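In this view, the complex is presented without one of its protein chains, the others remaining in place.
Letters are used for the chains, namely A and B, taken in the order the chains are written, and counting of residues starts over at 1 for each.
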Amino acid sequence: MNDVLLSVRDLVVEFPKRDKVLTALDHINLEVRRGEILGMVGESGAGKSLTGAAIIGLLEPPGRIAHGEIVLDGQRIDNLPYGQMRRIRGRKIGMVFQDPLTSLNPILTIAEQLIETIRTHLPMNEKQARERAVELLEEVGIPAARRRLDDYPHHFSGGMRQRVVIALALAGEPDLIIADEPTTALDVSVQAQIIDVLKRLCRDRGASVILVTHDMGVIAEAADRVAVLYAGRVAEIGPVRQVVKDPSHPYTVGLMGSIPSVVHDIDRLTQIPGSMPRLDNIPQGCAFNPRCSQVHDRCYRDRPNLIAVESKPDNQVACWLFDERASS
Amino acid sequence: MTTEQTAGDQPLRPSLWRRILDSDLLYSFLRKPVVIVSFVLTVIIVLAAVLAPWIAPHTPFDPASLNLMNGFTPPFSANEFTGDTFILGTDSQGRDVFSAILYGARISLLVGFSAVAFAMILGVGLGLLAGYKGGWVDSLIMRVADVQLSFPAILVALMIFGVMRGVIPPQQQDQMAIYVLILAIGLSDWVQYARTVRSSTMAEKNKEYVQAARLFSVPAHRILLKHILPNVTGPILVIATIGLALAIILESTLSFLGVGVPATQPSLGTLIRIGQDYLFSGEWWITIFPGLTLLVLALSVNLLGDWLRDALNPKLR
């Protein structure tokens, strides 16, 4: 068995509009290894949440996978019929959403929701499932789990609710968890706790996590590797330390420089001019070319694919700068 | 200082015509045959009613032009005495039913539009006030609305009509009848506008652009009219369209019951009432054709309203 759990190859997601087809994801390539947390970072409109939705088969119509394949544990899952995909969801892939309030059913107790999910995926009777539910809640760090089992979601605080959501995602013992902005709706002091839970789960259970977020701090805290998305493409992918401390793609460089430091005094933040192009207005060639400080002719002409960076093992960048260095 | 540039400098604003062609509304319109048919029918009836004095073959309520011999002429055939033909036949007095319908639709539409306009101005005004002021102003307006809503619209209209009858001297009653009718229908229908506008106003007034305007010491009436009103009008158009159909039906109902416009200025409802006396004696056309016109008009307007509601609702698009 190789160590790649999920591989996404040349994934293209399109949204047909009445007079044109918008390409929201444009040949995404990435792999998730067993037991790792892959961070997926990008600004709004970069396509990070959409990638998650495409993997779990929850693209909102009229969005559709137009090209490429998604392989989970040796099985192609992008073209499965609805019924089969439903079994994979929960059993093989768990999902944690941004807002813990809307991802729990307000009129059912935590126990009811957990037991139902557990029994959908695992052959257990009511009693066993209840025991399992207590274990899960303990695992995600809910104090006095047995006593709180029959509480309703509104009895829990925001951070505790998000833990319940994580417990629900774990109920089917999935190999992969897709966490879409799991900390964004939470207070700073609670964020750190949720990140810790995710990290611990990954370590203890050997599950893989795709952590989708706009917050570079969360990525730096939690991820093993990170994919930086820009305008529906992977701009850079590599070990988190390399990407954070020594970014290669001009966009990643700008992104890192634009975050205010808590350690150093900076007079002016680095700023990337302009903003992410809209889907119907993605420039020719490299999508970053209007904002790039190192742009040259080729960037206006051809769209770069991921290229290995010579000096950095395991790091790939979609930028012509690195192609030239390789050839010269 | 840096100049932020949108990727690919945007062209100047497209022309109005271009924007209409590109709009989602037109797109949705052109893909709904039922809506297109409704629209065409509505336009035809409205145009015919507006242009009645010019296109009607006869002036049905000018006694001088009537010939009693033409009475009860069936549609599409010549009168057995005079040899005159009337497309939709004549009534007992020899009045051309087609012309009567054109003139009748004119009255119905006039009353309908005016009543809706009246209800809209009243409802939107009170709704804005209730939503923005809150407190006892809100409680008072909305309780009145609740009480009124617990009675059927026709009862409210009948009551207002009755009161006005008592107030206006008898010799002016026929003249004033139309205004009384507009008032009665309008007053029975303002609640919907008020409720909708109130809830949107309460949502809008907490938005930051309204708070910003308050920081500029913009007076309350200006905030209401310039800031909030333009942002709450969307649903009003939908209610008004559906309300128009209801107002036309209510007007016809009142006229049918004999409390609406006088027989000298018959609306579609009056025509139906006049005609129904002859329904069982075989002169069906006198009541059926005005009835069909009313049905087609009310249905078309209603379908348009339904479509507008769906098309403007971003959740259903």
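Definition applied: contacts are C-beta pairs under 8 Å (C-beta built on N, C-alpha and C of every residue); 3 or more make two chains touch, one makes a residue touch a chain.
Here is the rule we go by: contacts and distances are computed from a predicted model.
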| item | value |
| --- | --- |
| "ABC transporter ATP-binding protein", "Allophanate hydrolase subunit 1", "Sarcosine oxidase subunit alpha" or "Na+/H+ antiporter subunit A" - which is the UniProt name of the missing chain | "ABC transporter ATP-binding protein" |
| Visible chains that the absent chain touches, using the contact criterion stated earlier | A, B |
| Candidates B:S150, B:S217 or B:T264 - the one touching the absent chain | B:S217 |
| Option touching the unshown chain, where A:Q75, A:T102 or A:Q271 are the choices | A:Q271 |
| Residue touching the undisplayed chain, where the options are A:S7, A:T109, A:Q128 or A:Q193 | A:Q193 |
| Absent-chain contact - pick from A:G47, A:G63 or A:G159 | A:G159 |
| Footprint left on chain B by the chain that the document does not show | 1-4, 6, 10, 12-13, 207-209, 211-218, 227, 230-231 |
| Touch list for chain A against the chain that is not drawn | 43-44, 157-160, 187-193, 195-196, 214-221, 240-241, 244-245, 254-255, 257-266, 268-273, 275-276 |
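Just so we're on the same page, only the chains that are shown with their structure count from here on.
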| item | value |
| --- | --- |
| Geometric centre distance via CA averages, chain B-chain A, whole Å | 53 |
